[in-house]
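Only one protein chain is missing from this complex, and each of the others stays in its spot.
Chain naming follows the written order as A and B, and within any one chain the residues start at number 1.
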Amino acid sequence: MRHHGSRIVSSLVGAVLALTIGWPAFAVAQDKPRSGGELVFVVPSEPPSYDAHREETFGVIHPMAPHYSTLLKVDPFDKTGTKPVGDLAESWTVSKDGMTYTFKLRQGVKFHDGAAMTSKDVKASYDKIIFPAAGVVSLRQTAYRAVEAVEAPDPQTVRFKLKWPEGSFLLNLASPWNWIYKADILAKDMHWYEKNVMGTGPFKFVEHVKGSHWVGKKNADYWDKGKPYLDGYRAIFISSSSAQVAAVRGERAHIQFRGFTPADRDSLVQALGNKITVQESPWDCILMVAMNHQKKPFDDKRVRRAMTLALDRYDASKNLSKIAIVKEVAGIQVPGTPFATPPDELVKLAGYSRDINASRAEARKLLKEAGAEGISFTFKNRGIPQPYEPIGIWLIDQWRQVGLTVKQEIIEASAYHPMLKRGDFETAMDFQCGFIVEPDLDLPRFLSDSSANYGKSGDKVLDDLYNRQARATDSEERKKILRVFERRLLDEEVHSMMTLQWNRIIPHNAKVKGWTITPSHYLNNQLDTVWLAE
Amino acid sequence: MAITSPIDPTVTGVEPAEPTTQARWWAATRAFALRRPLGAIGAIVIVIMLAVASVAPLIAPYDPVVVDFGAMLTAPGAKHWLGTDAFGRDVLARLIYGSRTALIVGFGSAFIGATLGAILGVGSAYFGGRIDLYLQRVMDIFISFPLIILALAMVAILGNNLPNLITAITIPMIPRCALVIRSSALAIRELPYVDAARAAGFRHRRIILRHMLPNVMAPYLIMLTAFLGQAILLEASLSFLGLGVQEPTAAWGLMLRGAAVEFAETAPWMAIFPGLAISLGVFAFNLFGDSLRDALDPKLRTL
Partner (left out) sequence: MAKYIVKRFLLMFPTLFGVAALIFILIRVVPGDVVELRMSGESGMSDPQVVAQERARFGLDKPLWHQFAVWVWGAARFDFGTSMWTGAPIWEEIKLRFALSLQVAIMATIVAVLLAIPLGVLSALKQDTWVDYAVRMFSIAGQATPSFWLGIVLILVLLITFKWLPPMVYTPFWVNPWQNLAQLIWPAVAVGYRYSAVATRMTRSAMLEVLREDYIRTARAKGLVEKLILSRHALKNAMLPVLTVVGLEFAFLLGGLVVTEQVFNLNGLGLLFVQAVAHRDYTLTQALVMIVAGAFIVVNFLMDVTFAWLDPRIRYR
């Protein structure tokens, strides 16, 4: 009897377990994408021109990425934003020596005017990016220094020949900026794409009213049958952040693809409850403190070390994340991505210890040794409310706690860069924003010959480490070298110091489905996987 | 009015007291206060502001600059009368210290602007001819130039600190004051006794100082008080745009920037109190200035 009963009980328990564990899967299966509807989103700034090869602002990507396809793209469902998958490329092979990449293109892809897309279009687009003609601007040309040539041996194949092997090449090709243009148009006029749209993407161009909005409609002939789900989209240009929040709150817009502040998120959740879904992720942006190595006393690494030891990063992570768009304590890579140092190892670096009192005591000792006890200096900061200003206030307060008197000087945003280049500062806020999380893109600024090395730290050891990791094709080996790089940069020499990783917060209308947040606001904007629930 | 005093000095041996200058000032003030209660209210508020600003370190309950994350975003209550901001800094303390910034910027720019404007206006009116023509054109150019762009450019070029902020606010005020003073001065210049003075060969400086300046005192004071209110508003607007005073200094306009707007719903005290302070300050200056204008010259048609 008991045998029988216990079997019933266990099967009941099993059934309940299966349901609770399997329910989400069941529910997702129920959540089948629904076709139809227009997605309305707000964009803080407008595209200066329509050619992504020459632009750098998300104001180009957000309204326009849906019109185009790229050869490779970053997996839109991968939260770390580091996995390349094929867009126009169906499959690819890499030669044994890592110097030849061959891509097989999809068949039956058409441009919006009906013409077929072939390898010559891919070759023409990449020639424009990597080997631009005179008078043509290609902003990311230097990222492809390793490419020797781009070939199109047959209409379905594209081949890249490299001068040296590069571990990050595939991810590099998945850049959201490398839109594939029509070869025939480029042959006639290289500047045509600056003012016109013609792509192979999931949405066709309808209209752009300057200062107002951008409209796109579904491409019925999109190669990925069944997609896109949306009938169309409308991007509204709103520069004031409070107006953007008001738009989402008043349900006049579904989503904003850059990021909102914690206060905005809280007020939206409070006002709309479960009509709002919040997605959060570490952001591929970070603020650093640049110290001018050519000005005393910042040429002394003891002073620099003291300055990083003074910062209680963990306490700030807890508190600043409530009021500013920062959160995680980070090293040289976005936490959670393949090459990021795990927290238990990060703790060993200067300024990352959990014992802040010990750190600050060491800081005071170092300052005294260096003869820099109780000094005052200026800290220049950019005039942007988030998160520059809160981080500035925090830094000044932290340095005050080791006896340093710091005066902040805000430089207007557009005048900031020239100031940094001139080296006209003692300490200043430095910033790094990438469109893909990749050490080859994030680290060149610390090299001694980089134009972005504002502190003018000429460290040959660091240069060497960088080159070694860039050529390493085995990711474990790369990780090892990167750890050494990080240690030297942030702990031994303290050429720069990281504050906190930015935090991307996207509270959006719960009806928006099929969109996953990634660390970069330049990724996952094609909108082909997005659909609107009832 | 030859009314003989009922107290004949020859009888009592005591001289009837002549009203002293001090007593005259006091009487004038009282008359002003009674006849123009609005102006009096304005004046009282201004005096309170000045008092608060001067003893700020004594009356502020906390240090306005120290960050205290433990107390962030607390509502007004016993510990923090007006609540705290996003960094845990006491709002009341920041308001009190902020009055210093407001008054320094307000008085600094208004005084310098009005005075320089007056000098240019009088000079332009007095010397006339080519000098007048050129000066007027230059004034016209600056007046037609959009104010906010001028301020933006000044701050971007000169850098973002207090003296530069005062400069940026002063510059648009100078031509406006100059124009007003000039028209008053012109009227005086036409007067016969000024002509006579020139004919008699008196030096320019003497005529200007002795005759013209005292007579433009009225419009000068009116412009000064008008500018005081405007300067405070302008500082608030520029700080709001990020072009004014820097963090972590306390300034009313700066307090309205960033976190105050974002948290306006959940922590409204951050935005309400600085806004009220600005309004009150400007209101007081404008009330006072308005009444002053009425008292001195109701016929003045200028802005």
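Operating definition for what follows: a contact is a pair of C-beta atoms (placed from the backbone, for glycine too) under 8 Å apart; a residue touches a chain by one contact, two chains touch by 3 or more.
Keep in mind the model is a prediction, meaning the values are calculated, not measured.
K.L.:
Checking the contacts here: which visible chains does the omitted one touch?
P.N.:
The undisplayed chain, in the complete complex, is in contact with A, B.
K.L.:
Of the listed residues A:K275, A:K318 or A:H417, which contacts the missing chain in the full complex?
P.N.:
A:H417
K.L.:
Which listed residue, B:F32, B:F127 or B:F145, touches the chain dropped from view?
P.N.:
Counting the whole complex, the residue in contact with the absent chain is B:F145.
K.L.:
Pick out the residues on chain A that sit against the missing chain.
P.N.:
Chain A touches the chain not shown through residues 46, 48-49, 55-58, 135, 137-139, 141-142, 194-195, 209-213, 236-240, 242-243, 246-247, 249-250, 252-253, 285, 412-415, 417-420, 431-434, 445, 450-452.
K.L.:
Write the list of chain B residues that the hidden chain touches.
P.N.:
Residues touching the hidden chain, for chain B, are 37-38, 137-138, 140-141, 143-150, 152-153, 156-157, 186, 229, 233, 236-237, 240-241, 253, 256, 261, 264-265, 271, 275, 278-283, 286-287, 290, 298-301, 303.
Here, only the chains that are shown with their structure count from here on.
K.L.:
In the complex, go through chain B and note every residue touching chain A.
P.N.:
Interface residues on the chain B side: 66-67, 69, 72-73, 86-87, 152, 155-156, 159-161, 242-243, 246-248, 257-259, 261-263, 265-266.
K.L.:
Quick check: in the complex, which residue numbers of chain A touch chain B?
P.N.:
For this pair, the touching residues of chain A are 241-242, 261, 263-264, 266-267, 270, 315, 318-319, 322-323, 383-386, 389-390, 392-394, 396-397, 408-412, 414-415.
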